[in-house]
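Missing here: one protein chain of the complex. Every other protein chain is in place.
Moving on, here comes subunit A:
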Amino acid sequence: MCAAVEKVYCAGLQCGKETDSQLKCPICLKNGITSVFCNEDCYKNNYKAHKAIHFKEGDETGEETYNPFPKFKFHGDLRPHYPLTPKRYVPEGIEKPDWAQDGLPVDEQKNDRTNEIPVYTKEEIKKIRKACILGREVLDIAAAAVRPGITTDEIDKIVHDETIKRNSYPSPLNYYNFPKSVCTSINETICHGIPDKTVLKEGDIVNLDVSLYYQGFHADLNETYYVVGDDESKISKEAINVVETARECLKTAIKHCKPGTTFQELGDYIEKHATENKCSVVKTYCGHGVGKYFHCAPSVPHYKGNRAAGVMKPGMVFTIEPMINEGTWKDATWPDDWTSTTQDGKLSAQFEHTLMVTEHGVEILSARNKKSPGGPRQRIK
């Protein structure tokens, strides 16, 4: 078997064009990384994003990690650990969404203006169902690797490799220039954590949010996992309460899904359950339509009294993904413009399914199976 020739693409996240340029970033090359740019302009135009993979001054191994935002007042104890690893390669044969190249989801933005909730045909639903089965496989494999000592970047590699092995594209990769293939959100991180060299430690909680694109359709699912080593007692009762409450909130909301249910009422059920368990509900981020587009109508807010438009109808596909906090519901964003954490630095947990409305109820397209890692734990009094 002869080795497949990898085409060369410009390393500029906002360019990404195939190129026959030989020009490489010397800083990367010095450290054994090949980053090809079309020309000096592409290098300059993308430099701030590219620099995230550069090693620290004086370090030639890339193993010495650093906090890229030393002057930022973090809200909790968690810190980013750069450098990031270079953008991962997606083989030629895999169908890619339009943002894979330059970061801009043009079709999705066009669709946003149509103001309607898509209703899928039987054929389309078959494909979405398949994408969701693959998404579940990828999440389960990644979750099985969660343990003290692993870095979130190593989890990203697992998610990326397992996704492309299934002829799928990891939807987050380069979506509005998100640099990685999965979101990994640790402890106070609400969502959109960027995989880096942060090492998971015993007692942490970590959310893995997997989305993949298979034959024209997206699947989207996530779960929060306990990082358990030898010492079970490292998992605090607060962690268990927030994680289990988030898990139950999603379950409760799903129970109410059927034709005729309004999207806005889901927030009432979710907030009620969260409040009963002394937790709060994040309001800034919401569930969304998924399928032909990564994100589209409807919006599915998780808090009570919201004004979301729409009622459920057979053939609609959407996510519910409540983010539940131990303390305040308020969020703050890191200077990377992605990582969203709680304002008080207390824990946040999330669970997400892709759901399809059926004639009489709802089908959990991203459902767990018997072998799925994770799962509920008993609360500690």
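As a convention for this text, a residue touches a chain if its C-beta (ideal position, glycine included) is under 8 Å from a C-beta of that chain, and two chains touch if they have at least 3 such contacts; residues count from 1.
Here is the rule we use: contacts and distances are computed from a predicted model.
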*So which of "CobW/HypB/UreG nucleotide-binding domain-containing protein", "Small ribosomal subunit protein bS16m", "Synaptotagmin-like protein 3" or "Rhomboid protein 2" is the UniProt name of the chain that got left out?*
"CobW/HypB/UreG nucleotide-binding domain-containing protein"
*Which residue among A:G135, A:G287 or A:G374 touches the omitted chain?*
A:G287
*Absent-chain contact - pick from A:K44, A:K237 or A:K278*: A:K44
*From A:R166, A:K304 or A:R377, residue that would touch the chain that is not displayed*: A:K304
_Sites on subunit A contacted by the missing partner chain, in the whole complex_ = 13-14, 22-27, 29-31, 37, 39-40, 43-60, 66-73, 75, 82-83, 102-104, 109-110, 112-117, 119, 175-178, 259, 267, 283-288, 294-295, 297-299, 301, 303-307, 309-313, 316, 321, 328, 330, 332-338, 343-344
